[in-house]
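Here the complex is missing one protein chain, while the rest keep their positions.
For chain A:
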Amino acid sequence: MRSACGQARRRQRRFFSSVTADASLHSGLSLAEASRKVQEGDVRPSELAEACIKQMERSSWLNCFVTRCFDSARLEAEAADARQANGTLTGPLDGIPYAAKDNFCTLGVQTTASSAALAGFTPPYDSTPTGRLRQVGSILMGKTNMDEFGMGSGTLFSEYGRTLNPWSPESPGDEKNTEAPFLVPGGSSGGSAAAVSSGCSFAALGSDTGGSVRQPAAFCGVVGLKPTYGLIPRHGLIAYASSLDTPGVLARSILDAAMVLDVVAGPDSRDSTCIPAGKGRAGGGGFASDLLGAAAAGSSSSWPLEGVTVGIPKEFNVEELDAGVREAWENTARTAAALGAAVVEVFMPSVPQALAAYAVLASAEASSNLSRYDGLRYGARTGQTAASRGEGAAVGGGGIFRDQGELHAEITRTRTAYFGDEVKRRILTGCFVLCESAYHDYYELAIEEGTIGHR
């Protein structure tokens, strides 16, 4: 793995140089740079969108996207061009192309969470994060690939095939080599991470239930921001485990991520679990300007991080940690200390139990959240009913069930056919831990662990 790293880095450099060397392509810019150019009239939003489209086509071998929105992106870009021309740009994210993980509902754009169960499902509404980005004029380039319903950490368990890490050692675009060794992009937001890393979009929305933003960001060498639960609303995010699901941002710099956070964060009347306005930092912008302010203030000081305490959780330093990762971690801590931060070791004694608690809680909630995919109202359905066997008249495209047994048999067939193996495993686990006979030993125990861990 380590030996491959240097090689991969070289490939990646070559890959990016091909992007940035082309003067007509702008997709290698940071979001902040692209935004400044749009604001100053140096580049038109449609030029940014075309650059991303070109890059998406060149890097289609990565399989970052489930759905690409070239037509609607071009229309949105034109509208942004017009706002730029008459000086009515809404803000720094107007005209900026972005991508959204395929579990964010997007009005009129197919949303599948990479599941066969939702093939062809076109939501009648926008999720709050994508709706807020639409509101400020950002351009949706496409819906990124993911582990089905967010269940996985390699973007391997997708109905639409695996996504490759742009840092993979094999030369890009070589179709003969697709079966050759490759690097996973991480997951479940692997499509988003790979899209941002490969220059297909300036930023992307991801979601993090048990590391699904942070881990792929690390694998793909981009910034992954998993904010506090409740900061970015979940309305319109297809649920995996509701009490853990956290929309997040993948970007090429911390500032870029903060600029997106400024738009998508903040209370939403349609999500009861949001941090209420006035409690803590409930959003309302200012993340990017705070960063810039702090950077400006720090630039004149030789101890820019003075007064900042950085905690290093002892329990995270596990034996299995890759030496290279540990080295990078330690270097970062040293750098922080060198800049004036107080670096201290902290203890989180419940961490060893966290994974087990996560497994119980997440699968319990998933088993219930995913029960709506029965094929009766939307999404895929096998249709092996009396009607399709020609034993009765079909009604409105629906099936005919002569009794409850037949109805349940049809639901079972649909769920068996369209859920992937990993999803089925978690549903079974979730159903088990919620059973009366197991509830106390698993679910309640997991909640207890979670509570103790927070003290």
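Of note:
The rule we apply is simple: a contact is a pair of C-beta atoms (placed from the backbone, for glycine too) under 8 Å apart; a residue touches a chain by one contact, two chains touch by 3 or more; residues count from 1.
Keep this in mind: contacts and distances are computed from a predicted model.
Remark: of the listed names "S-adenosyl-L-methionine-dependent methyltransferase", "Glutamyl-tRNA(Gln) amidotransferase subunit B, mitochondrial", "Proteasome subunit beta" or "DNA topoisomerase 2-associated protein PAT1", the one matching the undisplayed chain in UniProt is "Glutamyl-tRNA(Gln) amidotransferase subunit B, mitochondrial".
Among A:64, A:80, A:116 or A:238, the one in contact with the hidden chain is A:238.
Across A:214, A:252 or A:381, the single residue that touches the chain missing here is A:214.
Of the candidate positions A:75, A:407 or A:445, contact with the unshown chain belongs to A:407. Screening A:79, A:119, A:291 or A:431 for touch with the missing chain picks out A:431.
For chain A, the residues touching the absent chain in the complete assembly are 103-105, 111, 113, 118, 121, 123-125, 127, 153, 209-212, 214-215, 226, 228-230, 234-239, 241-244, 246, 269-276, 279, 316, 350-351, 354-359, 361-365, 367-368, 371-372, 374, 376-378, 392-393, 395, 398, 400-404, 407-408, 411, 422, 425-426, 428-429, 431-432, 434-436, 438-439, 443, 447, 449-451, 453-454.
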